[in-house]
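For this view, one protein chain was removed and the others were kept in their places.
Here the chain labels run A, B, C, D, E, F and G in written order, and each chain numbers its own residues starting at 1.
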C-alpha cells in the first residue's frame, strides 16, 4: 500500500511530480483535473501549450508539464496566449491564471479575450486572495474580509468573475469549486473541445493565505468541506430567491457551448478573402 | 437673429467657446448636456473637477471648462480620477472618456471603478470608433464594420459597454444617443447626485471617422436621424424578442440609483475605526 | 533635515517599514500600490497606518493605476506615495512621464529586485538605476535617492517628500531587496523638530493665463476644489497650461524649462557622502547598499596604509556631474562599484575622464554584496 | 544585405508604409499593434497586407497586449512585429524585458514623437533613444537601428528582422515622426536576392535538460506545437529553462550570458556610415534623420575647405563604443548632434574622451531639424 | 428669440434638422470658414423649444425666451 | 489497490476527508518532511472510487483498479 | 535641374497634400528625378493649417526640409501671411486670387495668381478639383515634372472613377497657366 508506484498522470510531467505548493493547496487538485480531462479526451499532449502568469497558480504547468509551457509576466498570460494561438491555431492553448492575475492586473486582457472569442481555454484559479505575495486582497476576495492589506475589512465589492466573462462575451463559462473535482474535469474537457473562448473559474482553497483570512489557517479539509456545504448548482439556484443563495457558491456551467465565429478561423477566412481580392 | 449674443453656458468656459471638433461632431451636444445638467442642478462649478483622457472626447472639458480640469494619458482617466476623488471627496469628479479610452486601453480601470463604487460620474462618449487617431476599430465598433484597421470588416464582436458596467458592479448605468439630448441631460444630473459610480454611455456621431465606416462621411444629420429611428427604450425593449431589438439601440436608465456603500465614505468610516482602535 | 540627537522613539525595523513610517512623518496622506516582492511590506504597513493618520490607502488594480492614483491625489492637495519593484516601475513609465510633465509632486519607492523581467524577486540588485531616469519617453529630469539602511529608508523617504514638494516633481527612493528587508535600529525624530517642505500653492485664481507651469523657480501649484480653475494636461503646454502640440518652440521651451527646474537647483538637491577623501589617491564611487561594502573596504585599506576614500552620491539623480568632476581633480583613480553591470559608469567616466582614470568594477557575482577583499584587490592593482 | 542595383519595383512611399512593406519582405507574418500618432499608418497598411501574405493582423486592447501578442506569436514560430510611439513603448517596457529574458526574436518599431508624456504627437524628436535601452528593469542589451529615410525604413526593418532572428532578441527600429511621414522613392529589392535570416531552431527534443537558453552563441529555439517541450519563463532560469530564483550565481550567469550574447557579436551587429572622415579634424556624430542635416553641413563645410566628416551609427544600440574610440584617435573633436538634450552624449564622451574633445550640440529648437548653418557655426568655433 | 452666431457655426445642419417647426434653413452665404450657416425663416412659428440651441455642437445658437 | 507515496505526501488530510468509506487515517509516523501521512485502515471496504487519488494535491495517491 | 524646393500651404480639405504627393511620385517614379515630400500639421488634426513641402532634384537629396522655398503656393490667406517671408528672393509665388490678398508685395518674386477655387466651382461644379487645377497650373509654370509623369502619377493615385475629371482639371490648369 505504501509501495512507490507511478502516478497515472506521471507521463504528463517533465520530471518527478513535485509541486512546491503548500500542504492542501487546491492547485494540485486543479492540476489533476486538467490532466485527467486531457487523459479522458485521449489527445496528444504535444499538441497542447500552456501559458501562465505570475502567482502560485502560474506554477501549475510551469515548469512541470511535459509539453510547451510559456510562463510570462503577471496578468498578461492571455495576451501572450492570444499571439501564440493566432500563430499556431492547430495547437490547444490553455491559460492558467490566478484570480489576481486574471481580474486585477490582467482584467483588460481577460474581458477582451471573451469579446474576441479566441479559442483559448482559460483556467482561473480563484483562491480569493493573492497567494504568492502573501495574502493581499484580490478583486475576488469576499466583501469585508480582513487580509494583509485590508486590516479593517475590505471595502470593495468583489467581482463575480463568471458574470463578467459572460457580459464580456465568453462563449463557454463554468464555475466549480475544488470539491467538484469530477465535474470540473468534465467541464475542462468540454472547454478544450469548445470552439471559442472558454472560461472556467475554480474556487480553490489557499489554506495558507486565505486560510488566515477566514481563521482556518492550514486547514484545507475544512475549506473543502465548506465548499461542499455551500455549493449549489446554477439550475437549482435559479429557482431560489437572491436571499436564499446569498451565502452560497453558485456552481455549474453558465454558458455551455455558444456558437459564435472563432477568431483564428475568422483570420483564415480573411486571408482567403484578401487573396481573392488581390487576384481580382 | 444673427446678432452675437452670449451663450447661456458661456459662463462655464475658460474663454470664448471654441471647440476644434469637426462639423457636426456629437461631442459638442454632449458638452451642452453636461453643462445644462449642472445648470439645472444650480451647483457651484468650482466644486466640480473634470478628468479626461486622450481622444477627441478628452477635449470636451480640457482646456475649455472654467474649473479644475486634469487631462491625462490615454485610457487612464478613471485611475487619476480615483486618486483625486479619494483626496478631495467633497468635489464632484466627472470623467469624460472615449469608447476606446474607456474600453480598449482603459478597460481594466473601468471595470474596477464599477466594482469599487467610487462616486465618479463617468461620461463615455461612444462614437464606436477611434476618432482622434483616424478611424481605427474600437472595442465598441459594430461587428463586421470596415474601418482603417479592419479593411475586410471587423472580426471581433463589440462590447455592450453598459452591460459590462452592470456586471462589474456599477450602481447607476444609463445609455442614450445624442439624439436624446434632453434625457441625457436629466440622466447626467441624476448621475451627479447619485452616491456612487455612475456610468453614462452616449452613442454619439463622429461624422468624419465613423461617417467613413457607414458611408455617411460628414453627414451628422443622417447619423442623428438614424439614432432617432433605431433608439428604443429599455422598458419597451424588454417586451420584445431578441430578434426584434437586434438592430435597435436600446437606451434608457438600466440601473437607476442602487444603494451600495460608496468608497470615499467607506474610507471615512475606516479612519474612524482606525482611530478608535488606536485609542483603545 | 533630521535631528537624530533628540529622538522620541527608537525601534528595530525592517527597511520597508521604516520607509512607511518615514512617509507618515513626512505628512503622506495617500498611498496607492499593488503588491510585489520585495516591496509589499510597505503596503501592508500603510494599509493599517494610513487610516490612523486620517489618510487613505488603496490597493489598485495594477501599477499603472497606482501611479495614476497618487498623481490624482497630489492634485487634490495631499502628499502621496506608491511603492513597488522593477516590474511595477516598468508599468508606471508612461504615467511617471505625465507626473513629470504636469509637475506633480509625489514619491515613488522602488525596492529593486533581481531583473531583467520577473527575474529573482528576493535577490538584491541595483539594476534599475537607469530605468528610473530614462524609462519614460522623452528628455526629462528626475530626482532619485539611494538608501543603504532602514534608518536611511526612513530619512530619505522624508527627504524625498521634501524634494517632491520643493520642486513639484516625482522623486524616487531607490532601495533594494536587501535594504528593504534588512532590520536595524531606526531613530524617530521629534515631529516638531522635523523640517517638512510644503509645495508652493497658488492662493487665488489669477485669470485665464495664470502662470502655473514651466517656471525654473517652480511655479505655484493650484490645488483642486478651491476655485483655482487648474488647467492641467500631459500634452505640450505653455506656462498657463494651455495645450499647443504643433509649435516646436513651445515644446522646446517645455522640455528645457522642466529640465532646468531641476538642473538649476542641483546644488540644493544633490547630497554626497564623502569619507576619507581628503588625502585619497583612489576614490571609490558607490551608492545604496554597496556603499557599506565600500566603507568597510576603506576601513581595511586605511589600516593597511592605503590612501583610499569613499564617494557616495545619496542623490543618484540628478547625476552629480560637477561633484564627480571636482572629485576627479583630487584623486588619481575613481573605481565605480555598482551591483549591476556598470550603469552609472559611463556618466562617471564622462564627467571625470579629463582629470583621472575611471574604472568600473562590478561584483564578481551580481546580486551579492561585494566582499571588501574584491574591492581591495582592485585598489591594489591600480595604485 | 539588400542589393539595390536590381530592383523589381520603385515606389514613392511614406516612411511608415515603407517600413510595413519591409516587414512583409522580411517574412513577417504577424503584426499586433495599437494605434498611435505618428505610427498608425504602419498598422493601417498591414491590417490589409498581412492577410494577403497569409499573415495575421490584430489590433490589441492596448500596447501591453501588443508586445505580449508578438512574443507569443514568435514562440509559435513566426516573425512578428509591433509599431508604436514613445507612450506605447513606455507601456511595453515590462514585456520588452520578458522578450529579452526569454530570448524572443521580434521587431519593435518606435516612430518617435514629441515627449515627455503625451507631448506633441506630430513633432519630430529623437527623445526615446535611452528609453529603448534602459526602460525595462535590470541590465540587458538591446539592438536598435535608426533610419533617416523611407528607403532606410524599408531596409532597416528587414535588417531588424534579420538581427532579431540571428540573435534571438527584440530589435528596435527607432524612427521619428518626420521620417515616418516623409515620402521618398523606395526601391524594392528582388525577393530572391534578399538575404533573410532565420532563427536557429531546435530540431528534436533533446531531453529535459536540453540547452535552449543562455548561449553566447545563441541557443537553438524550440518552436511551440512540435513536441519540443519548450520550458520558457521570464523568471531567472538556467540553460535548460528551469527556474531558479534564489541563487545569485544563476542570476549572475543569466544576466551576463544574455548581455554577452549581444556584446560578443558587436562587430557583426554594428553598422556605421562614415562620410569624409579620412582627413577630418572634426567629426560630427549623429544618427537618424539628424544625419541628413549633418551630411548637408559636411557638404557645405568641405566647399569652404573645412575638414569635417560625418560619423553616423546606424546601430544606436549596442552602442558602438570601440568604433567611437577609434574615431577619437583620428579626429581632434567630435561634435555630437542629437535632436534631444544630448542622450547619447555621455556615452560618446565616455568612449572618446581619452583621445579627443567631445562636444554636445543640441539644436536651437528641439523638435526641428538642424539648420546646417547652426552646425557649421559650431564647427568654426572649435576648429 | 433665436440668435445664431454665424462665425461659430460649422455648417453641420443639425439645428435645421431638429427644429420641430422646420423654420431654420441654410443661407446661400458662406461664413469666414467657407461654410453655409442657418437662418430663421419664419420667426412667428418658433415655439422657443430650444432644440436648435441644445443640439448645436458648436454653441452657435442661443434661444432667449424672455425677449421674444 | 490504493498506493500512497508517503514522501510525496504533505499531510493535508484531504484524501482522508474525501474517502466515502472512511478507510484512510493518518499514521503516527512522520515522513522526512516531518508530517504525518495517511494509511489504509480497511482495504476490503475500498470501492476504488479514486477520490483519494484525484483529490490529492500532491499526486501522492494512486488507485489501481486492475490489481485489487 | 538643381534642387528646387516647393512649399504648398493652405487649410485642411483643400487637397494640397495630395497635390504634393502627385508631384513627388511623378518626379521620382516616372521622371527619374529625386524627390522628397514632408508635411507638418496644424495644432489639431481637424481642419487646421496644412503645409507640405517637396523638393525635386536631379541629384540625391540630402537635406529634406525646405527652409527657404524656391516656389511658394499659398491658397489661404493665413498660409500666405505665414510663409511669404521664407520665399526666396526671385522665387515663384502662386496664390488663389480670391482667397489670398497679397497686399503690398515688397519681395522680388514672380507672382501668379489664379482663381483655382472659383474656377473649380464654375467650370467643373466640383470644388474638390481646385487642387488639380492648381497642380496643372504649377506644373505648366514651373516645368518641375513632365506631363507624362504627371498623368501616370495621378493614374496610380486616383481611383479610375475620378481619374478623368481630375485629369481634365489638370489640363484646365495647365491651359490657364499657358494663357495667363
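Please note the rule applied: contacts are C-beta pairs under 8 Å (C-beta built on N, C-alpha and C of every residue); 3 or more make two chains touch, one makes a residue touch a chain.
Remember, it's a predicted structure, so these values are computed and weren't measured experimentally.
Among A:9, A:49, A:79 or A:132, the one in contact with the hidden chain is A:132.
For the chain missing from the display, the contacting residue among C:299, C:329, C:364 or C:380 is C:299, taking the whole complex into account. Considering the whole complex, the residue from A:208, A:224 or A:263 that touches the absent chain is A:208.
Residues 10-12, 37, 122, 149, 178, 181-185, 289, 292-293, 295-296, 299, 369, 371-372 are the ones on chain C that touch the missing chain.
Quick note on the criterion: only the chains that are shown with their structure count from here on.
Counting steps between touching chains, the shortest path from chain B to chain D takes 1. Work out the mean CA point of chain D and of chain F, and you get 58 Å between them. Touching of two or more other chains is recorded for residues 21-22, 73, 105, 107-108, 112, 134, 139, 152, 267, 270, 273-274 of chain B.
In chain F, no residue touches two or more other chains.
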